[in-house]
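The complex appears here minus one protein chain, its other protein chains still in place.
Presenting chain A:
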Amino acid sequence: MQPSAGDDALTQTPLPATVPTGPDAAVPTDPDTAGPAPGKGYAISTRGLVKSYPGPDGTATHAVRGLDLDVRSGETFAFLGPNGAGKSTTIALLCALARPTAGRATVAGADVVSQPARVRRQVGMLFQHSALDMDLTAEQNLRIHARLYGMSRRHSRRRTHETLEAVGLTDRRRSPVRTLSGGMRRRLELARGLLHAPRILFLDEPTTGLDPHARAQVWEHLRDLRDRHGTTLFITTHYLEEAENCDRLAIIDRGRLVAQGTPAALKDAIGDDRVVLRTGDDRAACHVVRRTAPPGTGTALDAEGVRLRVPDGSSWIPRLCAALQAHGIPVRAASATPPTLDDVFFHHTGRSIHTPRPPAQPAATRSADATATRKPAPAGQDRPAAKAEGRR
């Protein structure tokens, strides 16, 4: 299957393309997956990465549908998407735990298909679900990990000591893991992920299920790691405020990349602020607002009031209020909010990140949908429909 969904994502991204193309179409090493070569000099680079799982009655479930991703060395990169978007599958592909159906990926300069051991030696991993041996102590868990990574006994002892100290668990080193709190276990896993001094650390939903204090602690360690050791961090999350903390982020939805860039750039690309007005007669107000606001402004009426998207929203509030007053419509409240990452997500997918996916389609239509993705659909065609669906 030729991955073309990636092109699709690129053309729809309203940002200057950060993806270098052309000269690095080097000699493909594996004829089976020949295609554009991943960019060089990146910590992580993928081209047309596809992962499909065989489903029932011959259909295929596409977990990842043509991913073009570039993560620079030393940056903290967020991979943002709702549950089931394909984040964990992507991580499994990048760690060479799963084999891509099509496309290529290099991680820390090594090909994930042909050099899996080299990839794994240079990456660390924090799994979504705790993966510790509960019956062993904190120290024993780390020691075994160190030996699995081929460290000498002395080296493993030293690194165990260092990393336990770094995450503040030295005094609990002899406690069985099952007696540690959730936050401590996460920190222990962080220590384990760092034990072999990886150049890239993958974190799959690192703070899910933690209380705010433990979350803050984990983030403190992550920032420290980036600043002191220059470790590249690849973090999947569905917390918008965490994505906000990262240098750059990519938004993934239904296995496809819909946008990638810095949080500020992604928000600027939308540009428009969200203005919400609550009035004595929202229906009438809506008509007035439509006439007053610049033509082409998206205006909607819902339980919240009249909503519209305009650049520089706060400067529009007095003008809109004046117009409404002139028509004798009392204004009860007005607000202007700069775009958030949720707005960015909404802009690209037509849904809020917290809205659950529309109900799963029957297998037959899903596979039809999958074939449709090969031809890039005109952007304007399905978007408004999707948006309406999201708003309902």
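Remarks
We take it that contacts are C-beta pairs under 8 Å (C-beta built on N, C-alpha and C of every residue); 3 or more make two chains touch, one makes a residue touch a chain; residues count from 1.
One rule holds in what follows: contacts and distances are computed from a predicted model.
For the chain that is left out, the UniProt protein name among "Transport permease protein", "Thioredoxin domain-containing protein", "Oxidoreductase" or "1-acyl-sn-glycerol-3-phosphate acyltransferase" is "Transport permease protein". Only one of A:Q115, A:T208, A:T262 or A:S335 touches the absent chain when the whole complex is considered: A:Q115. Between the chain not shown and the residues A:A60, A:I144, A:A323 or A:A336, the one that touches is A:I144. Contact with the chain that does not appear here is found for just one residue of A:D135, A:E165 or A:E304, A:D135.
Annotation for chain A: contacts to the undisplayed chain at residues 30, 32, 92, 95-99, 110, 113-118, 120-121, 125, 127, 129-137, 140, 143-145, 147-151, 176, 192.
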